[in-house]
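Only one protein chain is missing from this complex, and each of the others stays in its spot.
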Amino acid sequence: MNRFALPLALFALLVVVLAIGIRHSPEKGIIVSPLVGRAAPGFALPSLTDAHQRVSSQELKGRWYLLNVWGTWCVECRAEHSMLMQVGHAGVIPLIGLDWKDEDDHALEWLAQLGNPYQAIGVDHDGRTAIDWGVYGAPETFLVNTQGVVVYKLVGPLTRESWTREILPRLPRPASAGF
Amino acid sequence: MGATRLGLVLAVVLCGTGAAYGIDATSLADPVLEARYLQLTHELRCMQCQNQSIADSPVGLASDLRREVHDMLLAGKSDEDVRAYMVSRYGEFILFRPRFSWRNAWLWFGPPLLLLMGLGVAVRIVRQRAALVATDPDAADDDGRA
Partner (left out) sequence: MLPELGHFALILALLLALVQAFFGIAGAHLRRDRWLAAVGPAVAGQFVMVATAIGCLVTAFVSHDFSVRYVAENSNSALPLFYRVTALWGAHEGSLLLWIFLLACWTLAVAVGAARLPPRFAARVLGVLGVVSCGFLLFTLATSNPFLRLIPAAPDGRDLNPILQDPALAIHPPILYTGYVGFAVAFAFACAAMLEGRLDQAWARWTRPWTTSAWAFLTVGIALGSWWAYYELGWGGFWFWDPVENASFMPWLVGTALVHSLAVTDKRGLFKSWTLLLAILAFSLSLLGTFLVRSGVLVSVHSFAADPTRGIFILVFLVLMIGGSLALYAWRAPLLRSAAGFELGARESFLLFNNILLVIAAAIVFGGTMAPLIADALGLPTLSVGTPYFNPTFLMPVLPLLALLPVGLHANWKKGRLRQKQRQILTALAAALVLSLAVSLGVFAQAKILTLVGLTLGPWIILSSLLDPLDRWRRQLSLSRSVLGMTTAHVGVGLFVIALTVVQSFTQEHDVALARGEKASVGGYEFRFEGVRGLEGANYEGVRGSVVVTRGTVPLGTLYPEKRRYFVQGTVTTEAAIQMTRGTNLLIALGDDLGAGRWSVRLQVRPLVSLVWLAALLMAIGGAVAGRDRRYRLARSPAEAAPAAAGAKQAAG
């Protein structure tokens, strides 16, 4: 090969990389979570709704559940709330809330206003549990299976699309999404 | 604009497009620990404002992570322990300096390799040209100009 054609060849390689980069770009900034495929971190948090109760991973052992990280300060969480309400009431899978870096009274007010889709809500004031789950922005939703392994992580609000395309297919007996 | 894209844009706005930053006034009594704290907090990326370190980022997540580093150092953990803690939760991306692994090898081996190649090219060309000096009619010249 003519050695003067080398720059052209290298450029062609670069174009391929850039083209792939563009194709992937809608997902830019979404970091693949190292938790997927591993055991979900344990947690034991005070319940938002009942001061004497705890919400813990122990109780959830052996069941599929969705852990939804939210806060009243989070604009996107408000956007996903109606979808969460549908998921919560459909009863397909328990929805556990993780109230992250929030004020309890704000959170209770929010739920009173918008409705409570959660079966249980744990309160994480200092953010330690969220860090254990590798949370870096709200809202985030984790799908955990009966063995306590994180099967899927969704960054961003839960939409009908992500529910039907990503979460339902991973459940053992895919229930109908027609709600 | 997809929902995740909107989220990303919001993250950028919250991070003030780099205009806002956090000042971390934490200090540790032991100067050795203090130095390690500063080093580590500058090495760890703020996962929300991804171009800032947790030392410089103003967001809550950054101060939470700084607190974890602080507590771990006081508890006697090593620098590697701290990094491993962060990586197991957030992945390799949280480290600003990519850890050496076979996947990153080309990043770290690249520069010395380039230098070697450059040396090879230079040697070849100089040899080639030095051989032509005798037959070159152009008078050697120096008027101090480039």
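Note that the chains take the letters A and B in the order they are written out, and that residue 1 is the start of every chain.
What we mean here is this: contacts are C-beta pairs under 8 Å (C-beta built on N, C-alpha and C of every residue); 3 or more make two chains touch, one makes a residue touch a chain.
Predicted model, so just to flag it, every value in this text is computed and none were measured.
*Asks:* Looking at the whole complex, which visible chains does the left-out chain touch?
*Replies:* Touch partners of the hidden chain, whole complex considered, are A, B.
*Asks:* So which of A:Leu18, A:Ala44 or A:Val75 would be touching the chain we can't see?
*Replies:* Checking the options A:Leu18, A:Ala44 or A:Val75, the one contacting the hidden chain is A:Leu18.
*Asks:* What residue numbers in subunit B mark contact with the hidden partner chain?
*Replies:* Its contact residues with the unshown chain are 5, 8-9, 13, 15-25, 27, 43, 45, 49-52, 56, 58, 91-98, 103-104, 106-108, 110-112, 114-115, 118, 121-122, 125-126, 129-136, 138, 140-142, 144-146.
*Asks:* In the complete complex, which positions of subunit A touch the hidden chain?
*Replies:* These residues touch the chain not displayed: 2, 4-5, 7-8, 11-12, 14-26, 28-29, 31-32.
One rule holds in what follows: only the chains that are shown with their structure count from here on.
*Asks:* Nearest whole angstrom, what separates the Cα centre of subunit A from the Cα centre of subunit B?
*Replies:* Computed from C-alpha means, the inter-chain centre distance equals 29 Å.
*Asks:* Can you list the residues on subunit B that touch subunit A in the complex?
*Replies:* Contact set of subunit B toward subunit A: 2-8, 10-11, 47-48, 50, 60-61, 64-65, 67-68, 87-91, 93.
*Asks:* Could you please specify the touching residues of subunit A with respect to subunit B in the complex?
*Replies:* 26-35, 75-76, 79, 101, 126-128, 130-134, 136-137, 155-157, 159
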